[in-house]
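For this view, one protein chain was removed and the others were kept in their places.
So, subunit A:
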Amino acid sequence: MRSSYRARLIGISVLAILAAVAILFYGNPAPAGSRGYWTIVESRMVSVGTILIVAFCHGVGTVVFHAVTNNRILTPSILGFDALYRVIQTGLVFFFGAGAVAASDGLLKVVVQSVLMVAFATLLYGWLFSGTHASLHVLLLVGVVLGMGFSSLSTFMQRLLTPSEFDILTARLFGHISVSNVAYLPWGALVCVIVGAILWRRRHVLDVVSLGRETAISLGVAYRREVVIALVLVAVLISVSTSLVGPMTFLGFVVALLTYQIVGSSEHTRTLPMAAAVGASTLLIAYFILRHLFYAAGLINVIIELVGGLVFLGYLLRKGLR
């Protein structure tokens, strides 16, 4: 079992590497070795880097989220993350105008946005977990309600925008893997490495936490504390990804589902690395096919969401909400 796990991990990582190489070098219009050739390769490297970060954030984030919420269906987006992203974007355009938003593109904006999202998550969890009877179901319900609240707020502000402002906003609300912010990439990568290291150190605690509150406490784990820590780390990961390419509602679900299928057991020693590998290869392959074979760059997020959404629905219909 151990060796087959390792073989699978290596196989899937090799797939990811192949896809990355294909993205970098396939169908480069400039003559090989020329200056333009390398410029194009460099710009494609940005895409690959972005994909790796996004895949890591959603894959690992969702697996951890599933462990601490004791479910395998709901993803962090249900906690109002996507909706919060939309409300922040809309708010920026609404209050400062499209010009200000275009000008404020860059690291600062991304940092502010991430901090806002993590702060929101921390406040929410802190508040919910301070009561003695708060359960995760309550948390999820509150997430859904807040998500609806944020969506209505966004819609309300969007009605008041001028058509040109609305245009700029819509462009931002749909993610783009191809046009992420270069300056932000190294920071995103750094955050992923740090959060990944923290989660890896806590992988055994995550195993215990995934057995539920009672069993975890009986095994001497400070359950509430561990859950909050894990959820904040998940919030950090998802906000990094969202700031980079916008919301991706079903990516995490699909990657986690594949990871569980491939690994078999839920031990985090295995699921965490596998989720990162599966995420990377799925997203890289999808990107390569859509962008380089079908020239559908603009539709990548839409198609991934569509496929992910269908998988999600199929899963719900087959297995039910449990």
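Just so it is clear, contacts are C-beta pairs under 8 Å (C-beta built on N, C-alpha and C of every residue); 3 or more make two chains touch, one makes a residue touch a chain; residues count from 1.
What we mean here is this: contacts and distances are computed from a predicted model.
Name the chain not shown, per its UniProt record: "Branched-chain amino acid ABC transporter permease", "ATP-binding cassette domain-containing protein", "Oxidoreductase" or "Ferredoxin"?
The correct option from "Branched-chain amino acid ABC transporter permease", "ATP-binding cassette domain-containing protein", "Oxidoreductase" or "Ferredoxin" is "ATP-binding cassette domain-containing protein", the UniProt name of the unshown chain.
Sort through A:I51, A:A67 or A:L244 and give me the one touching the missing partner chain.
A:A67
Per the definition of touch given earlier, which of A:L211, A:I289 or A:I303 contacts the omitted chain?
Once the missing chain is taken into account, the touching residue is A:L211.
Identify the residue among A:N28, A:Q158 or A:S266 that touches the chain left out of the display.
With A:N28, A:Q158 or A:S266 as choices, the missing chain is touched by A:S266.
Take the complete complex as the reference. Which residues in subunit A touch the chain that isn't displayed?
Within subunit A, the residues touching the omitted chain are 1, 66-67, 70-72, 132, 203-205, 207-208, 210-215, 217-222, 260, 264-267, 322.
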